[in-house]
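Structure first, commentary second.
Here the complex is missing a single protein chain, while all its other protein chains stay put.
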């Protein structure tokens, strides 16, 4: 006996839906490293496709089957595009979208002792295939250390400081490529100091003094990133935020900015936002 | 001795920032009820203003002082506008934005026994004042019960079902007003059944059977909301999502749609998104 | 027609269960203030009872009915005891347990400017009625500011500092009573400095310098609390933890200690733990 395909039944409301899919699926994936090789990561995955008004439902099991084929491949932006093309064909979709959130480890060397430990960064690959247009977005959260310029200026000694998150979501032009490793390195030099998993006493002395000499507001951090992103011709659209866990308050302070190099393209509306 | 105002110092980078402010501040606030009176809620608050390129930093303490004045006022969209106007003047800002997230309680009556208990809904008031343009956004998450039409169709007995969240973010035209109570009532009739804090056995029998007679995909729920929102001339822009905690999977299924009645206004890019 | 009461059916496995109940229910409740009056809070509630081996299930709807009666009462430890007695009778239980988690606001005055704003603290009321034995536990999380003594000592200038949480769960003897307000005041004097929602520049100068003069490890904070709790004859059992969001690392540092004044009573095993 044939089982009825309820999802495939016609729908009289005739409403095209922008996105139908799954969220919160975890799979181990292999992300291509700068240099040779790959890194096995734990990926949290969202995957969606548009649904034409003529069909009642989508076939969610095909999303999983499709993803499953990629569990032993090395993944970067090119493979994200391939995943979306497979999805378009399998689902007869005009618009498909995928987000992979994962912790990515990069070796981090203490500034004086030279001791090295892996440090984790929250990263995002997001791909959107809209008709013939492919958008690839790269996101990363880099923790930094911030010393408050106002507190340093007005106090006779000391200055409050804290952990902050510097977050970027960006699109680069398809003829270019930006490695996570390079973006992370650029961002973690924007705080009063970088943050390290392991600091011996000589390192702690160095970082404390270096940060104290380099006080920054969240506004300063974001502007310094904007200066560099404006000068970087590979970048087409970006959003940057610095969120500081103020140590004298229980609320956070933040500065946020987004910008498109070609202003009339409406990138922001298509892309959505990483965190806001 | 005068203390230096570091935030007020000139900034040579000359970069206007879109948003500078605070996030994660909690205050008790009084939200106006439909009918008389108000409800004391626990509000999680974000508040930001743009920062002209000529200044190095904003004055975060003024944000708190400003909010503090509103802690004993009854708040609705008109007061959100007043808060933003006070902020604009205090900060010489062109664009100010506030978000209040809070749990709002509405009495919920069991369908057969008639027993009544308060039920909580996650709600959002967001206001954006951009030059002379005021945008007020109303958001709400309504939990519903969903029975899967496919599972019901193909199985000889039973059907998997689950808790789902129906989420809306919307803008209505300023000459209109939509109460949270009315929006919640509209949304919770969209599932296979509403959800209740308290069900006696006679209620549970009723709800189980009623839901089984009314199976719905996440796609169905979103489309049924779209039909009503398109027909409602008070609504200018909206985003709707149904997120289902699939009981046969560990990932969630979702359908999402957003729409602007006046398509060339670019509302989506200004507004951002509540949850995606 | 009579509906079958499945929960009430006999169970052949004959296994007594320690706790059966509900978790994650939200209700507005009124907590008694020190001084007159009360504070309306948003309470997240867990409620459980033991289940004798002879019954298949408990009646969850009775938990909600019972709680619902308390939604307009002023609540303190005496009322927690009353709630548990009602539950024992309604459920024929030997052991019932309730936890209320809520944000509680206390006015906080900036140290120089004298400006006052409400500040929120995560609090816990937990009651356990075990046969004739009633245990009431008071929990609170107080954010404090910590300056690192090691960083201050080894650096020529500056010292890293950060936001930390000082958490206490305690039982006092039933003939005594400890107000949340007093416990919060005691705890927030244990950091390098207290934390404030609103600081004007003169306040920020004071707090920065005061904290710098008073550097403390998480170990110091916990030991200073232990000294006071050991000397306080009202306290029978306690657990204290200081968790510091290290500003030079992405992981947290913590110190934790628990102690019972009458060591052979096994309080820890009955009570469980607030956060670990």
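Note that the chains are named A, B and C in the order they appear, and that numbering of residues resets to 1 at the start of each chain.
Everything below uses one rule, namely that contacts are C-beta pairs under 8 Å (C-beta built on N, C-alpha and C of every residue); 3 or more make two chains touch, one makes a residue touch a chain.
None of these values were measured; they are calculated from a predicted model.
Enquirer: Using the definition of touch stated at the top, determine which of B:40, B:62 or B:163 touches the missing chain.
Expert: Considering the complete complex, B:163 is the one touching the chain left out.
Enquirer: When the complex is taken as a whole, what residues of subunit B touch the one chain not shown?
Expert: Its contact residues with the unshown chain are 119-120, 143, 145, 147, 150-151, 154-163, 193, 195-197, 199, 201, 204-205, 207-209, 211-212, 245-251.
Enquirer: Pick out the residues on subunit A that sit against the missing chain.
Expert: Spelled out for subunit A, the touching residues are 3, 5, 25-28, 40-42, 61, 64-65, 68, 71, 103, 105, 115, 117-118, 120, 197-202, 205.
Enquirer: On subunit C, what residues meet the omitted chain?
Expert: Residue positions of subunit C that touch the missing chain: 3-4, 6-7, 11, 13, 15, 17-26, 48, 51, 56-58, 60, 149-150, 153-154, 217-220, 222-224, 226-227, 243, 250-258, 266, 268-269, 272-273, 276.
Assume only the chains that are shown with their structure count from here on.
Enquirer: Quick check for you: compute each chain's CA centroid and the global CA centroid, then name the chain with the smallest gap between them.
Expert: Looking at where each chain's C-alpha mean falls, the closest to the middle is B.
Enquirer: Can you work out the whole-Å distance between the CA centroids of subunit A and subunit B?
Expert: Centre separation, subunit A to subunit B: 25 Å.
Enquirer: Determine the centre-to-centre distance between subunit B and subunit C, using the mean Cα coordinates as centres, and give it in whole Å.
Expert: Roughly 30 Å, centre to centre.
Enquirer: In subunit B, which residues are in touch with two or more of the other chains?
Expert: Where subunit B meets two or more other chains at a single residue, that happens at 3, 25-26.
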